[in-house]
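Report on the following structure.
Note that this complex is displayed minus one protein chain, with the remaining chains in position.
For clarity, chains are labelled A, B and C in written order, and residue numbers in each chain start from 1.
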Amino acid sequence: MLNDLRQTARQLLADKKVDVVIGYGQADPAGPAYPVFITRPEDTEQLVFNDRCYNNLTTFLTRKEIRAMGRAAVLVKGCDAKSVVVLAVESQIDRQSVVVIGMACNGVGQPSLAKCRTCDVHMPRHTDMVIGQAADHAIEAKDRYAELAEMMSKSASERLAYWGQELSRCVKCYACRQVCPMCYCERCVADKNQPQVIKTSATTMGNLAWQINRAFHLASRCVGCDECTRACPAGINLRLLNLMLAQATEEQFDYRPGMDKDAQPVLGCFSVKDKECFIK
Amino acid sequence: MCACEARDNTDSLADGTISRRENIYQPSLMEVLQVRRQSADVKSVRLRFSDEAEGKAFSFKVGQFGIFSLFGYGESVFNICSSSNWKDYIEFCFRKTGRVTNALWNIEEGDTLGFRGPYGNYYPMDAWRGKNLIFIGGGIAMPPIRCAIWYALEQRQDYGDITIVYGARTVGDLVYADELDEWATRERVRVVRCVDPGGETPDWKGEIGFVPTVTEKAGIAASNAVALVIGPPIMIKYTLPVLAKMGLADQDIYTSLENRMKCGVGKCGRCNSGPVYVCKEGPVFTLEQIRLLPEDF
Amino acid sequence: MSETQTKHDFEPKIVAYVCNWCTYLGADLAGTNRLEYPPNIRILRLPCTGRIDFNLIVKAYEMGADAVLVSGCHPGDCHYTSGNYHARRRWMLFRVLLEGIGFDMRRVHFTWISAAEAKKFQEVVIDITEQTRALGPYGDFRKLLEAPVC
Partner (left out) sequence: MSEVISARALRELIGGWLKAGIRVAGPRRVATDQVAYAWLDRPEDCLLGGYIHPHNSIKEFFFPRHESLYEYRIEGKKIALKNPEPLADERIVIGARPCDAAAMPILDHVFNWDFKDPFYNRRREQTTVVTLACREHDHECFCTSVGLGPDAERGSDVMLYELDGDMYEVRCVTDKGGNLMAGRTETSQLTGSVPPGPAKKFDLAYLRETIGSKFESPVWTEATLRCMACGACAYTCPTCHCFDIVDEGNARGGIRAKNWDACQFPMFTLHASGHNPRNTQPQRQRQRVMHKFSIYPDKFGDVLCTGCGNCTRHCSVHLGVQTVLEAAEKSWRNATV
């Protein structure tokens, strides 16, 4: 598999089909892998792929510094491949000018991350090629959101107190935003000050406002790569916020972001038949 | 330096309160005496300390800056553009661009602003005695030059010929236009005004062209002269070779850097250019000093 | 001060984000018709429900609101053809997030009120005010607002 990957990358660069291959490197086998940007065929030996390859590399497709390098090929796991679909649907990338190399994946992390335990895209979809083999099992919708059950069994007051406690640790480093492939705005609303909608202070309220904003701007767009959760230095389980919205999106609109490249984005359209039992 | 030493005095209160004097981030309150519109998006403001004693004790040197605040909006850094000889008030000038300046646009006489300072170094007006002075400015850079011009005019006998080259995009963008006219009437003062091509009006009597070219053509004598050049980076970049050609040495060319600042007291860490904290060791530098800095401004 | 007394003395602050074309005119009509409704409501007019950023709802609580009302044109009546349809879809999801985080959903209200429905406006405001008065101040949220940093 690794040979195939390096061979593919080498060929793409040698044939000048792409200028840069965005992949994973790893200096220390005991440490995590990290993004590398390979521009010369001979450097493709640096590429690795294993269960320490956490990053969703599609984030780099919209970065100024990386765009400046030219045409890119990007390595994606099944979950990351979904963000390529959303980026294309939202016109952030020209899908034809990006080479997407899918990597069959049996989960990352030891033990596997939460997202991997309910993954049904071990084989990446909508890519230009897939390297390796992995078996996919259908996952029932309710299993995807099983983690929410415990939280939702609490009272509203307890839930609010829980989030208040969790978010009191947030330092507003914006790692959750920066690693997110869907957070591609040129200037985030949190960085705007005319008016200052979200306080810049890392107080519990400021953090709550920020996380509500982040989660909801990702509503029906978040592909569930969970990079925000992994990147959070304070270990806040942001995954739960994303899951709430993913569940609602799937239940109410039968839509899972990034799964179907031709489906209309939920918040980009409407139906006159939308439920409105909550509106008086 | 004046204000810094006074503030070093830490007369802490026993109950843990941080006293007014200790709190280096707490501004003095100042009353707005006058607001003048200088161009479509530039206004100048005259302020007086609300506390009379504080006003009497205050002094600064031309070239220093202050941190002005509009409560509820935040702080902004501006050069104190009045002469240090003017005792009852200070002035600053701003262009409407960000959150604070947009809100400042609406202030009127009698409003209260905050002021911290003076901060930073200053123009070496003493060392410039006996020299011919060349002031070159572009756009909103007139105010930080204006304080030095007035200072020199008030100590007229100390300085030689004064040449002022000032350019803006259009005629309407020239700030302190009335003072330019007044300076032009003074003895041994030459004022060269210019606007970018296309920015002139039918009755425009000044030059048409960019500051570097106009400076080159103006035939300014460079012997025994120092130059103060302030303006947008692109203007400075093209004016420097002109000054070199005229024969000015790097140590005789001064500028004032405008890095983004928050604290003004060498703590918050954003204004540095290489090893230099612009708010403490600047903002005034000679070209000789700037050449030693990494290009980080 | 006893619990009952607190509630009795308590005047809820209610923020209403309304669209310019229907609910605002409905409120206006309520006024010209001399229909009385509680002064606890603070009306903020926006061009369209489609413009009502969800951040505004959060902001209202941050500024001390005890309940929020969002109201606009009935489906099919939007001045901009479809703003309220987009808004409706957004709220369908946003309510889920608010609920999951633990907002008291009895303090978030959505209504459609047309320019002719002065009576409905009056009823809604009375209803929300009384409901909120019964709930008391939004203490759970105040706790978050006042949480210390270090």
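As a convention for this text, a residue touches a chain if its C-beta (ideal position, glycine included) is under 8 Å from a C-beta of that chain, and two chains touch if they have at least 3 such contacts.
As the structure is a computational prediction, the values presented were derived from the model and not from experiment.
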Visible contact partners (per top-of-document touch definition) of the missing chain: A, B, C
Touching residue (missing chain; options C:M63, C:M105 or C:A134): C:M63
Listed residues B:E75, B:E91, B:E207 or B:D252, member touching the removed chain: B:E75
Among A:D15, A:D28, A:E150 or A:D262, residue touching the chain not depicted: A:D28
Hidden partner interface residues of chain C, rising order: 63, 149-150
Contact footprint on chain A, counting only the chain that is left out: 27-28, 30-37, 54-55, 59-60, 63-66, 166, 169, 171-175, 177-179, 191, 199-203, 206, 227, 230-231, 233-237
Interface with the unshown chain - residue positions in chain B: 4, 7-8, 10, 12-13, 15-20, 22-27, 29, 69, 71-75, 97-98, 101, 110-112, 114, 232-233, 258-260, 262-263, 265-270, 272-275, 280, 294, 296-297
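Simple rule for what comes next: only the chains that are shown with their structure count from here on.
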Inter-centroid spacing, chain C versus chain B (mean Cα positions, whole Å): 50
Inter-chain centre distance, chain A versus chain C - centres from mean C-alpha coordinates, in Å: 34
Residues of chain A whose C-beta touches two or more other chains: none
In the complex with chain A, residue positions of chain C that touch it: 53-55, 58-59, 62, 75-76, 82, 85-86, 88-105, 109-112, 124, 140-141, 143-145, 147, 149
For the chain A and chain B complex, residues of the former touching the latter: 193-194, 196
Residues of chain A that touch chain C when the two form their complex: 148, 151-152, 154-164, 168, 189, 197-199, 201-205, 208-209, 212-213, 215-216, 219-220, 240-241, 244-245, 247-249, 252, 266-267, 270-272, 274-276, 278-280
